[in-house]
Every structure is written in structure tokens, then in C-alpha cells.
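The other protein chains are all here in position, but one chain of the complex has been omitted.
Here is chain A:
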Amino acid sequence: MSKPARVERDLLVFSIWAVLGSGGLCFLLEGFSRDSYLLSLIGIAAIVASFVAHFIVNGIFGVGFGPGEAALGIGVFGVILMVFIGGWAIGALSESDYWSGLTLFAVLALGLPVYLSTRYGLRGAFSHFHVRHADFEDSDQ
């Protein structure tokens, strides 16, 4: 991908997350703060919409997630998971918080194979995880 195209794609990705991602996070926090599962769901829907929009932009420009993006995504996912587990461990979660968190993780966890299968096909997605020894041997030769 040419440099100007890369810049345009990055601008679109930043814009998507600035609006949908940040807005979703605000709704999610509002849901946790007010113990409102509905508000949390709106937040989760906005975050999912951000991912979908991100996929569409990637599709238009014919690229996948960059290494930095993948690292950031996995890192944020890990941090949120740790905070959730910590909150659960000290008993700081209400029932609504608990269900909101579970819904978020379920959606994100489900989203990964769905994304991979839409991008690489079912078999191709599986191959991304299942690396055969023969592949290594071929590459060694």
C-alpha cells in the first residue's frame, strides 16, 4: 500500500475510534456507574460498530490490522480483563456490572474467530493457528 493510502486509511481508523470507540467507552462507563445493563449494551454495540467499521476500512484498503494495532488491541483487552477479574475478586461488581463485563468479553472473544473467518475463510482462519511441522521444515530448506 502506498504511503498516502496508508495515511488515509489511518485517518479513517483514528476517526472511527475517536467517535464510536470513545463514545462506546463512555456509555460502558455510564452503564457501570449507574448499574444499567442497557447503557452498557449501547456501549458494547458502539465498540462492536467500531470494529466492524475498522474491518470495512481495512477491506477497502486491502490490508489487515497492523502489528501495533494488534498489540494495542490485545493489550487493552488484557488490561480490561484484569480489571474485571480484580473487581470480581474483591466483590466490587454489581450484578449489572458482572453481566456487562461478561457480555463485553463474550462479544470480543466471539468477534475474533468471526473476523478471521470473514477475512481468511473458515479453513484459512484455522490454518492461522494450526501451524504444521512440515511448514517449518519447508521454510528451513
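Here, a contact is a pair of C-beta atoms (placed from the backbone, for glycine too) under 8 Å apart; a residue touches a chain by one contact, two chains touch by 3 or more; residues count from 1.
Throughout what follows, contacts and distances are computed from a predicted model.
Student: Name the chain not shown, per its UniProt record: "Potassium-transporting ATPase ATP-binding subunit", "3-oxoacyl-[acyl-carrier-protein] synthase 2", "Sodium:solute symporter" or "Quinol oxidase subunit 3"?
Tutor: The missing chain's protein name, per its UniProt entry, is "Sodium:solute symporter".
Student: Among A:Ser22, A:Ser94 or A:Thr118, choose the residue that contacts the chain missing from this document, as touch is defined above.
Tutor: A:Ser22
Student: Determine which one of A:Ser33, A:Ser94 or A:Thr118 touches the chain that has been left out.
Tutor: A:Ser33
Student: Spell out, residue by residue, where the missing chain touches chain A.
Tutor: 3-4, 7-8, 10-11, 14-15, 18-19, 22-23, 25-26, 29-30, 33
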